[in-house]
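A single protein chain has been omitted from the complex, and every remaining protein chain is retained in its original position.
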Amino acid sequence: MFRNQYDQDVTTWSPQGRMHQVEYAMEAVKQGSAAVGLKSDTHVVLATLNRASSELSSHQRKTFKVDDHLGIAMSGIISDGRSLCRYMRNECLNHRYVFEAPLPTARLVRQVADRAQVCTQRSWKRPYGVGLLVAGFDKAGGKLFYCCPSGSYYDYKAMAIGARSQAAKTYLERKFEEFASADLDTLIRHGLQALSASVTDGELTKDNVSVALVGKGTPLTLLEDADLEPHLAALADEVGGDGAGSGGAMEEGGGADGASAPPAAPDGASGAAEAAPAPEDEPPAPMET
Amino acid sequence: MFRNQYDQDVTTWSPQGRMHQVEYAMEAVKQGSAAVGLKSDTHVVLATLNRASSELSSHQRKTFKVDDHLGIAMSGIISDGRSLCRYMRNECLNHRYVFEAPLPTARLVRQVADRAQVCTQRSWKRPYGVGLLVAGFDKAGGKLFYCCPSGSYYDYKAMAIGARSQAAKTYLERKFEEFASADLDTLIRHGLQALSASVTDGELTKDNVSVALVGKGTPLTLLEDADLEPHLAALADEVGGDGAGSGGAMEEGGGADGASAPPAAPDGASGAAEAAPAPEDEPPAPMET
Amino acid sequence: MFRNQYDQDVTTWSPQGRMHQVEYAMEAVKQGSAAVGLKSDTHVVLATLNRASSELSSHQRKTFKVDDHLGIAMSGIISDGRSLCRYMRNECLNHRYVFEAPLPTARLVRQVADRAQVCTQRSWKRPYGVGLLVAGFDKAGGKLFYCCPSGSYYDYKAMAIGARSQAAKTYLERKFEEFASADLDTLIRHGLQALSASVTDGELTKDNVSVALVGKGTPLTLLEDADLEPHLAALADEVGGDGAGSGGAMEEGGGADGASAPPAAPDGASGAAEAAPAPEDEPPAPMET
Amino acid sequence: MFRNQYDQDVTTWSPQGRMHQVEYAMEAVKQGSAAVGLKSDTHVVLATLNRASSELSSHQRKTFKVDDHLGIAMSGIISDGRSLCRYMRNECLNHRYVFEAPLPTARLVRQVADRAQVCTQRSWKRPYGVGLLVAGFDKAGGKLFYCCPSGSYYDYKAMAIGARSQAAKTYLERKFEEFASADLDTLIRHGLQALSASVTDGELTKDNVSVALVGKGTPLTLLEDADLEPHLAALADEVGGDGAGSGGAMEEGGGADGASAPPAAPDGASGAAEAAPAPEDEPPAPMET
Amino acid sequence: MFRNQYDQDVTTWSPQGRMHQVEYAMEAVKQGSAAVGLKSDTHVVLATLNRASSELSSHQRKTFKVDDHLGIAMSGIISDGRSLCRYMRNECLNHRYVFEAPLPTARLVRQVADRAQVCTQRSWKRPYGVGLLVAGFDKAGGKLFYCCPSGSYYDYKAMAIGARSQAAKTYLERKFEEFASADLDTLIRHGLQALSASVTDGELTKDNVSVALVGKGTPLTLLEDADLEPHLAALADEVGGDGAGSGGAMEEGGGADGASAPPAAPDGASGAAEAAPAPEDEPPAPMET
Amino acid sequence: MFRNQYDQDVTTWSPQGRMHQVEYAMEAVKQGSAAVGLKSDTHVVLATLNRASSELSSHQRKTFKVDDHLGIAMSGIISDGRSLCRYMRNECLNHRYVFEAPLPTARLVRQVADRAQVCTQRSWKRPYGVGLLVAGFDKAGGKLFYCCPSGSYYDYKAMAIGARSQAAKTYLERKFEEFASADLDTLIRHGLQALSASVTDGELTKDNVSVALVGKGTPLTLLEDADLEPHLAALADEVGGDGAGSGGAMEEGGGADGASAPPAAPDGASGAAEAAPAPEDEPPAPMET
Partner (left out) sequence: MFRNQYDQDVTTWSPQGRMHQVEYAMEAVKQGSAAVGLKSDTHVVLATLNRASSELSSHQRKTFKVDDHLGIAMSGIISDGRSLCRYMRNECLNHRYVFEAPLPTARLVRQVADRAQVCTQRSWKRPYGVGLLVAGFDKAGGKLFYCCPSGSYYDYKAMAIGARSQAAKTYLERKFEEFASADLDTLIRHGLQALSASVTDGELTKDNVSVALVGKGTPLTLLEDADLEPHLAALADEVGGDGAGSGGAMEEGGGADGASAPPAAPDGASGAAEAAPAPEDEPPAPMET
């Protein structure tokens, strides 16, 4: 059997000019439960599906406030994400202390991405295994960025990451032209609708969903539990009509998670690939959410 | 035979985006004897099953006081856990010295988890092989957290970790709705009942059990030896009726220890897997308890 | 099967005196979308094709202003390039602060190349996976350099890098004698024409193209969106007549991307090479653009 | 043949959550000659069997005084033990200097164990290959601890470690209920009796035995040579009657050295296991005693 | 197939007392285009053949001025050479600043060679992949040295390095007795003639040749472009008669590049050696010139 | 063939709890020529057999004065031993400077052994390959220690180390009861007699023997060349009668060099073991004496 010999060290290039360890870390993002972000002209909204390992545990939070003007949602290895979140909070605090002004979203995102890039170029580290959706509102207006383990970041109108996020993205692509002019409640409803497309069993409840929003005159606010109920109720009303369509989208997109096709498994034993359960069906690794 | 080539270095990602070394460290937690935590509206209780290597030795302590408002129970590699416990005590002392107030439970838990996360991202270290149940009572009320070797932490209403903990969790899941309003004695009895579900031979005695409790107006207290006897007696009264049920629970849950299914052995030789004793029956590695 | 044993560590020489890891990093440059640079006697122009991972995302920027007199376009791993860009900006700022004058282009290029060289001679690092086209205008006139992951740099009259850049280079080689005396608009049009030769499907639009220009009396200017429209319109007019020729050039050059033939795959299994998709057809690795 | 790939680096977890290198270091303890510790209400006694490589050499000391209130006996790699002993002496000296009081036994033991734990979590170190029996007498009374290479420590009423220590432990388990109320001479005699159970050829003499004792009002005292003679004589008187029993115990326990069953040899070739001499019969590695 | 196990780490000796990695780095020198040095009693001349990757690029410079009395020509990995050049310039500057005198050639050469030696004795570095011809004129007269990746240096009357340099050396060996008394123009012509012997296709032009000269009363001067034309014209006149001879020399020496026979390929598969193109015919690795 | 996978890194334990690299370093001691030490009540004597690589070289010294009261003899890698000797001299000097008294022998020996132990617990070092016989005379009387590469040390009445030392040890074991009361000349004669037992061809001469002695009122004295002649003459007289016996001893002990049986060759191919020359017959590695 052919063994890929270039995919074990983060500082090793493959002959095709790829960094397999970085791509594998990006797979970790796809194993976490879905997170969705979208923006209108006035607001940016993040919505995450929170997993609970059992009914005894609370759902693990995946949405965090960084500063008054900035929040993040993450998918993948949450403990890696916490480490980046701590860094972001420090940077915002320092900037406020020195300049008496919020740190611009784009600048903070670049700093976080640079921090992630360093982890792809030192042999004793590993790339972070977490993807961040960053929502901010500053003088430049509302911004939604996606920071990826490779140290890249992208500016999005709307984006979904994590397990089964393709269905959510299909929804967003179909609807995003309505977002710019949407009011906040509609925007939240769109976010929840997209998120619900990534759920195969069960449904969105006030327990397994978090929403964060930030916008013109609205500091970053986390909606949880009771705050979510009106939005979920509004969603339920609509799903009767719209759900079939989003279910169809989910099926179309079911085989291709995330932004790009998964890199071919380097071990490439086709027989093994058949026998192995598809990533979608596998239980996630214990530490991912 | 297929060899998993991604499971030997802590800084290596597998093509599926998993960190096998971290998952293996989580297996170490499942090898330790069981620890149980649960909380009511006013109190948090930890109960551990302490192993003794022979009748000559005292039972190894697995429950520790960290500060007046906070205690921990651990399962897995106790020497790793001691190292974390020392860190927690220092943090609490420093916080009291600087702020003249107890360190909030959630904040300490996050710091410990961050410390564990670092060990998953440096090539010259290894993940800690211990799971911590942290019980604290502060302004935010009673809290029960589980800190895992991956650097993740979870907020629980009730939780059991360690060997055969599935039986204990089954008990907790069946009863947890009664906990919120339970008085302290009842809460302790529930904890012991859950713990006893994880014992296959022998029974709970004042020697092999420790209980820690903390709550409104109650600083962290360790119950050992004689202090435990009334509680054990109460338990014995009840077990006549209830024990059969918990035994049944144990059988149901017998094959699936811990929070998730054990990761497939990467060496995957099915013949070997049959021949090998199931982890449940194996004697634990000498250093685990 | 013969295994190349000299291509995994950046500090290992092959018996033929080659550094395979450095060559592999140069392959990463060829995976990014195309970037083109060209100069007249008075101006230097950079043009890049920007990829967007979906219609939800903005196109990823690949053209950056470094200082008033200097800009860069990059192809390959953008997060690596950002790290070099940050370094260049700092050097320019420091030079202005100390000498109250812009840092000469050639000198900055040498410093960046030296920085890249160090990454090819330390075992714990990896070569940068990005190629930079540097356009500057200083006392020495307009300059166009290409900085490559090996730490080499080259002075060019016109150059194209990235995926399918051979077609663009063929265009440039056919036309470059006209560049010296071209006015700025013509020069930009030549750049866009070259860039369009590297596009197989779709066409250049104001969204997927960025242009940077710098010249005598013209500080570095980025043309994006609306600013590009007149130039794209002029291009469209002309393509009717000229496009067929550039298409033909593209076909000729289709098999040989970049400045030199790709290094022979060290694993050299000819059967595998046939089966594998040609690099041109493969989707780029997720982090490259 | 199946090769265990998880047992060569101290920082590598096995898929079962074990640290094989730590377990192997614990095997080194079992290769050293036996050491026995036991305590009454008023005294703690250590007794060791000292090997001499030939009649030309003195017997190698394995019992050391650390402070007036504390002594240790060791089994395994003595040079590793000496390094720990030096550390313990320094800690005791510093504590006396700062607090003008002896360092409590339990606290010193925890510090030593923490030091051993660090060696199990750094890739450039190895676990210590020595087990320590620590006997101390302080305000908390007499204490007997066993510190193991894993960084764990255990509180014992009586304990035996080293080669053929199972026979000694069997003796201790049969008799330990008599120890609490025993006077010092009886306690020493019990210790020697246990030790003699681990001797297969030859017998205890004033040359190959050391005894250390500490207790209420008795600073740590080493009994060697002539001081031992009365105790050995008393032992000889008794052995006539009791020896047969202890010999039987030895046979029962002969196959299972130390506190737990030896970890299965990871190479697991059963044929090889038969051919190989049992560890009991093998000459010890030259540096162990 | 036999695998050479001693040729991958720079700090590993082969059983024959060779350092293969250093020898491989010396192969890199042979891949660069040719460089020639020669001296008369009054002058030292360097001539290099500069490659251009396409007609769009300028030819890459391989001749550098270090100080008024000293210049270098290089062959191999130019980015490595630039790093050494920068070091040499600093040393010369410092020496002038401290001693108000030029740094003697031999001393600078020894320092550079010592720097290269260090790279052959540290496991985290690699030997430089560049050969330097150093021409200097100081109180000791004109000097021509060759610094090699191994950290050795040699004093030469005339020398050629790089691809097909054997033909150039053959020319130099045939003529060198005429050099001592030659005037500068003749010396340059001899250098160009030698250089032309290493060219198989095309010819020397003012674009692909650089000449550096230094001598009594002549500070180091670079001849490029127009400055070279008279010398190239003189060469052209002569080649009619002499070229055939040098062509013959080239054929004789065609199989043995550089100063010594190439080390036997450590993989030693004779069949593979036949199939593989001869190093002469292979395109050079992209980063070498 | 089975490959021992635990014997290449000094920080790796074997499953049997052995450190093979340390044992291999102890083999180096057995390859050096013999060294003998013995003591009476008043004196300690060291005698070494010095090898000369040819008649052109002087014999390599293996006996060194450390201080007035202390000397050493070594066997194995002499350059390693020199490094330890330098350390010992420094320690003695510092002690004399600070305390105005000689450093007690036992304390110095422990320090040297601790230094050796560190080399067995760091992955970037290797154990010393030298054994030291340390002879000292201080307030505690005459002392003879053996320091071994494992970091262990032993107190001896008499000891021989190095190649064929078993024969010398056999002699010492037969005679050592006479040593205590022997006068100095007799003690030296016993030392030489023991040493001569380890010589298979040739005999002891004033050139190939060094003797060091220290004792009550006698500072450390080296006997070489002429000083040795009376002692060698006395030896010659006696050998007529006694030599046969020692020869016989040599034959008995011929197969088992050094203090313990050689560790089983980890490659364990019995056929290879037969074919391989016995260590006794092999020429020593060039650097050992």
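The letters A, B, C, D, E and F name the chains in turn, as written, and every chain counts its residues from 1.
Keep this in mind: contacts are C-beta pairs under 8 Å (C-beta built on N, C-alpha and C of every residue); 3 or more make two chains touch, one makes a residue touch a chain.
Because the structure is a prediction, the values reported are computed rather than measured.
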Options E:R82, E:K169, E:R189 or E:H231, residue touching the unrepresented chain: E:K169
Among E:T11, E:N90 or E:S181, residue touching the chain not depicted: E:T11
Hidden partner chain, residues of chain E it touches: 2, 5-6, 9-19, 22-23, 26, 110, 113-114, 116-118, 120-124, 146, 148, 150-152, 154-159, 169, 172-173, 176, 259-261, 263
Chain F residues touching the omitted chain (full complex): 1, 3, 7-10, 20-21, 24-31, 53-58, 60, 76-80, 82-83, 86, 119, 123-127, 129, 263, 265-267, 279, 282-283, 285-289
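In this text, only the chains that are shown with their structure count from here on.
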For chain E and chain F, chains touching each: none
Whole-Å separation of chain centres (CA-atom averages), chain A against chain E: 55
Approximate Å spacing (C-alpha centroids) for the pair chain C, chain D: 69
Distance between the centres, which are taken as Cα means, of chain E and chain C, whole angstrom: 31
Of all residues in chain B, the ones touching two or more other chains: 9-10, 26, 123-124, 263
